[in-house]
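Note that this complex is displayed minus one protein chain, with the remaining chains in position.
Entry: chain A
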Amino acid sequence: MEEVPQGCPGTGSAQAGRGASCQGCPNQRLCASGAGAAPDPAIEEIKEKMKTVKHKILVLSGKGGVGKSTFSAHLAHGLAEDENTQVALLDIDICGPSIPKIMGLEGEQVHQSGSGWSPVFVEDNLGVMSVGFLLSSPDDAVIWRGPKKNGMIKQFLRDVDWGEVDYLIVDTPPGTSDEHLSAVQYLSAAHIDGAVIITTPQEVSLQDVRKEINFCHKVKLPIIGVVENMSVFICPKCKKESQIFPPTTGGAEVMCQDLKIPLLGKVPLDPHIGKSCDKGQSFLMDAPDSPATLAYRSIIQRIQEFCGHHQPKEEHFLSS
């Protein structure tokens, strides 16, 4: 894949193997034969695999560092507090996997069984999978280009022994590129309930989040709603509020009104959340009465309601 010609029309296009830029490409004959345009057989295999997974939720955000992994982890913790709910958390941030640390699973290894890779369990009903479990040292960098990352995501969805799961939460890296396209594509036949989009209040972040929403529309991915993270900061000394990331354009609230998508809630910036993540503990358990916990709980409840109302049905919402 290193030497893809600059004007590569894409293996699925009608021009595949026939364009001027295809001259001299080692894959020209393969592309021209139409083999590249056939759907990936993995999509069907993943559909089979996902029959035991009731709800699938993607956590997205255009911008990095807004709290996707923190939110994904706490969504998983929150849902798993009901011991009858089976929760799986999949981290597809291949180059920056932070879920193992946040879930307190650093240094854990994945085990292979007859039915595939076994997730690493935090509780009996909360399993986690991340590329972080496949690295031999915390310094290991995953220096991979797109196709290799896509292969890993395919394996995570197809080859992990998820078992009977009520909620599969997929934590993604920032952006609108390979990982996101692959996740949506591989799960296309298996039905995704929708995406939760995380943002911070300032315009620089909202600007990237609008791109992410645009992405969801392009790939026909339903949007469950938006979570505004790091909303206000409450000084631990004087208890007064300040805005570290000021919502100069009205924050997520105005954006959601403009774009007619639900705002699920706002989570205040509490330095203890970051500390709980660094220690690998659930903030919801560490500080059960804090305003941030209450905000998380109300958001989690709304997500559950959304999934309850949208029972999975057989459909290809990505058939184009």
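One rule holds for everything that comes next: contacts are C-beta pairs under 8 Å (C-beta built on N, C-alpha and C of every residue); 3 or more make two chains touch, one makes a residue touch a chain; residues count from 1.
Here is the rule we use: contacts and distances are computed from a predicted model.
Going by its UniProt record, the hidden chain of the complex is named "Cytosolic Fe-S cluster assembly factor NUBP2" among "Cytosolic Fe-S cluster assembly factor NUBP2", "pyridoxal 5'-phosphate synthase (glutamine hydrolyzing)", "RBR-type E3 ubiquitin transferase" or "Proteasome subunit alpha type". Touching the missing chain, out of A:78, A:127 or A:174, is residue A:174. The omitted chain makes contact with chain A at the following residues, 1, 4, 6, 8-13, 36-40, 62-66, 69, 94-96, 98, 101-102, 138-147, 149-150, 173-178, 180-181, 185, 188, 200, 202-205, 207-208, 210-215, 218-219, 233, 235-238, 240, 242-246, 248-249, 269, 271, 274-275, 277-278, 318, 320.
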